[in-house]
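Left out: one protein chain. Kept in place: all the others.
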Amino acid sequence: MLENIGRKLIFPIDFPSQKRTFHLQSVILLISALFASAFGFFTQSLLNLLICYAAGVLITMLLVVPPYPSYNKKKLQWVKPSMTNSSMATE
Amino acid sequence: MSKPINVYSIPELRQALDEALPITLKRLNYTQSHLFQDIKLGLGYSMGLIAATSFLLDKKFKWNQTLFYQKLLVGLYFILSITFWIFNHFIEKGLTYQGINKKDSIKLKIMSRLIENNSRGNSNNDTPIYQIHFKLINVNNSTEKNNELTSELLVTKIFSEQGYLQTNLFYEYLNDQINLLKEKKKN
Amino acid sequence: MYSINQRFSTVANQSLSYGLLIIAIIVGTSYYQLQSSNAFNNLITIGNINPTFAIRTSRYYGSTNGKPKENVKLTFDLDTDLTSLFNWNTKQVFVYLVAEYKGQKHPAISNTVTFWDKIITTKKDAILHLVNEKGKYNVWDLEDKFQNRDLEFSLHWNLQPWVGPLIYGETVGNTSIVLTKPEKK
Partner (left out) sequence: MNLRLELTKLLNLCFVLSSTFMMWKGLSIFANSHSPIVVVLSGSMEPAFQRGDILFLWNRNVESKVGDIVVYEVEGKPIPIVHRVLREHHSEKTNKQFLLTKGDNNAGNDIPLYANRKVYLQKDKDIVGTVKGYFPLLGYVTIWVTENKYAKFALLGFLGLSSLLGDE
């Protein structure tokens, strides 16, 4: 039963979106790291840097982690299991 | 085999296919040679043993008492990890399977990798491809030119949406490819 | 990026590794700020050093087996400006007044002792103008007597950052005196 719950909680997204979200994540995180450093330096405040970077990480999380429907438009057509297959699968 | 995988995960696809290869080839009368696997297991577990020894020495004795042995163990561990890395990258080189068919006296070597996205156009270019490189070697006649074949298999053709590998489809595919390779050899 | 777990952990991992980049930037820029504000060459004047001596027999004043130990305490004047040590990565500055001297019976022994120290946490406290300041510590030597030693005083600082390596430095302007008992009034 736990396994079934586990399988429900995987929330996969399609392959092009995987690539896109990874790219998006790298870019946003790098930019927010550099921007936060610059902002912190010019205001001479580590707190400002921390807030700025935390905001960047939070935005990335919100954009990347949830399985939005738009990330699942390009699902693939997989093979339909036939009767003989299912017996094979448990071999 | 009974546990379904997430078909949108490249590592899980690769692992499932690499693990299915020897099982399927066994049905095609190939006996797997475990030499490389055994070398890796041996290397790996001796590294584990070294770490365990170091851990025990650390628990039982004081730092200064065993410093010399600890240096030795860390050095040994480092050397073995490098050996392991070299073995993986230069000797094994992505070889997933090697086996022998005694009846036909054919040795089979398979290198495989999973290609995430093929840029070769057409409608399938989101679908990951399992690329298999076959190499047939005639055991009796070593001077004969080896026969090689690279084939590509769309993962959507052998996995169901639920994450089960359709083993008999995979079997048929491998059988076809090996027959193709044998045909090529005759010509 | 194939499952929600994995997406979460890649974001977490990558943000941590960029965190290391940020730390490197902080450490690098703050060190550059120290260099450019000439923080390693702050000037100092120390003067009016007056010792007082006392004989102690407690273990907490350096005495072993109840043998009498000569303790010394100081008053002194000190002027310096350490504001250049404060930038965005400075958590605190620890300043300490030390004296170096050689052993009397065993000249091969080098000694360094602290007479006074102070924790500075804000930039506005970093300008020190001390007159007749009392030393914090009763100081004794390995030997029983402390009189007639040649002491060289200097002010050192230790910058404790919010993150990164601890930085040590010294101010410019040493003073030497010979410890002698003031004549009784």
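A, B and C are the chain letters, set down in written order, and residue numbers restart from 1 in every chain.
Just so we're on the same page, a residue touches a chain if its C-beta (ideal position, glycine included) is under 8 Å from a C-beta of that chain, and two chains touch if they have at least 3 such contacts.
From a predicted model like this one, the values you see are computed outputs, not experimental measurements.
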Completion exercise
Full-complex touch with the removed chain, picking from C:Asn38, C:Thr121 or C:Ser176, is C:Thr121
Completion exercise
Which of B:Leu25, B:Leu73, B:Ile110 or B:Leu165 touches the missing chain? It is B:Leu73
Handout entry: Residue of C:Ala24, C:Leu142 or C:Val172 touching the missing chain in the full complex
Key = C:Leu142
Exercise for the section: Just name the one of C:Phe40, C:Phe53 or C:Tyr96 that touches the chain not displayed here. Expected result: C:Tyr96
Exercise for the section: Could you list which residues of chain B touch the chain missing from the display? Expected result: 6, 9, 12, 19, 34, 37-38, 40-41, 44-45, 47-48, 50-52, 54-55, 58, 63, 67, 70-71, 73-74, 77-78, 81
Handout entry: Residues of chain C (touch criterion as defined above) contacting the omitted chain
Key = 3, 5-6, 59-60, 62, 64, 91-92, 94, 96, 98, 106, 108-114, 117, 119, 121, 137, 139, 141-142, 156, 158, 160-166, 168
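Quick note on the criterion: only the chains that are shown with their structure count from here on.
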Practice task
Treating touching as the only link between chains, describe the layout with one word: line, ring, star, complete or other.
Solution key: complete
Fill in the blank from the handout: Between B-C and A-C, more contacting C-beta pairs sit at A-C
Exercise for the section: Please find which chain has its CA centre nearest to the centre of all protein CA atoms in view. Expected result: A
Completion exercise
Taking each chain's centre as the mean of its CA atoms, chain A sits from chain B at a distance in Å of 29
Handout entry: CA centroid of chain B to CA centroid of chain C, Å
Key = 61
Problem - For chain A paired with chain C, centre-to-centre distance based on mean C-alpha positions, whole Å - result: 49
Exercise for the section: Pull out every residue in chain A that's touching 2 or more other chains. Expected result: 10, 12-13, 18-19
Problem - Contacts with two or more other chains, residues of chain B listed in rising order - result: 6, 8-9
Problem - Partner chain B, residues of chain A touching it in the complex - result: 7, 10, 12-16, 18-19, 74, 76-82, 84-86, 88-91
Fill in the blank from the handout: Counting only contacts in the complex, chain B reaches chain A at residues 1-2, 4, 6-9, 116-117, 126-128, 156-162, 164-169
Fill in the blank from the handout: Interface with chain C, chain A side, in the complex: residues 9-13, 17-19, 21-22, 25-26, 29-30, 33, 36-37, 40-41, 44-46, 49, 53, 57, 60-61, 64-67
